[in-house]
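Note that this complex is displayed minus one protein chain, with the remaining chains in position.
This part shows chain A:
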């Protein structure tokens, strides 16, 4: 019955169950967790109200700042790595030949793999003794380049970010291909007549048309990088000596390894605040462009 579908009350009613579940399992826990963030609580026994002490401790903890820095490295690597590579691949694989379809599936494959599997595979690639990467370097005569990739604190965050980018390119590729296929062929023809080919066509015709999509992928990159957790837990566990700690692993280790539930809750609240801040920044920047 279209009439009742159009009525607002029916829409509200239909959304209610989903909304309720979302409220109970997503929204309320955020406030709940923010509330725990004001306590010194081990998860067991009595909780002691300590006001903003947890936040004070967090801001004084160098590990928190390192975790934040590592998260920002991930955000940056995603934006300068995933987006351009996915766009380039989309441009190359646009045509629907069987070979292109095969390549597209290959690029998408890591997305289908469990992140634990991805972590284990790359753990072996980076293995200091029997790792593929070091062996390839040795074969190429680049012995001085071999190292313990996940161990050396100068480079391990970058070593960790490569598999994360590798595993996440797939969806962006699909999004870009969809956006490119939506450009009508008349625009291409017109560009050709006007002499816009190659790079010129890409920068003056194609990119401006799909700019909205690019912005969306950047937003997805930011959110994806801030929630990064599983690959790192499998590959390094945030170590060695917390050198690859992310905000999420920092929160997890505090809450579930050393039983500082109150502090862990404060950290998770902080993650929300930081995300909100980045979302806000992103909103301002994209609005100006528009």
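Simple rule for what comes next: a contact is a pair of C-beta atoms (placed from the backbone, for glycine too) under 8 Å apart; a residue touches a chain by one contact, two chains touch by 3 or more; residues count from 1.
Criterion: contacts and distances are computed from a predicted model.
Enquirer: Can you pick, from "Aspartyl/glutamyl-tRNA(Asn/Gln) amidotransferase subunit B", "YceI-like domain-containing protein", "NADH-quinone oxidoreductase subunit J" or "ABC transporter substrate-binding protein", the UniProt name of the chain not shown?
Expert: "ABC transporter substrate-binding protein"
Enquirer: I'm checking contacts with the chain that's been left out. Which of A:13, A:132, A:272 or A:285 qualifies?
Expert: Among A:13, A:132, A:272 or A:285, only A:272 touches the chain that is not shown.
Enquirer: Of A:108, A:211 or A:259, which residue touches the hidden chain?
Expert: The missing chain is touched by A:259.
Enquirer: Among A:93, A:150 or A:232, which one is in touch with the chain left out?
Expert: A:150
Enquirer: By the contact definition given up top, give the residues of chain A that touch the hidden chain.
Expert: With respect to the unshown chain, the touching residues of chain A are 22, 25-27, 29-30, 32-33, 40, 42-45, 48, 123, 126-129, 147-151, 153, 156, 219-220, 222-223, 226-227, 229, 236-237, 239-243, 248, 251-253, 256-261, 265, 268, 271-272, 275-276, 279.
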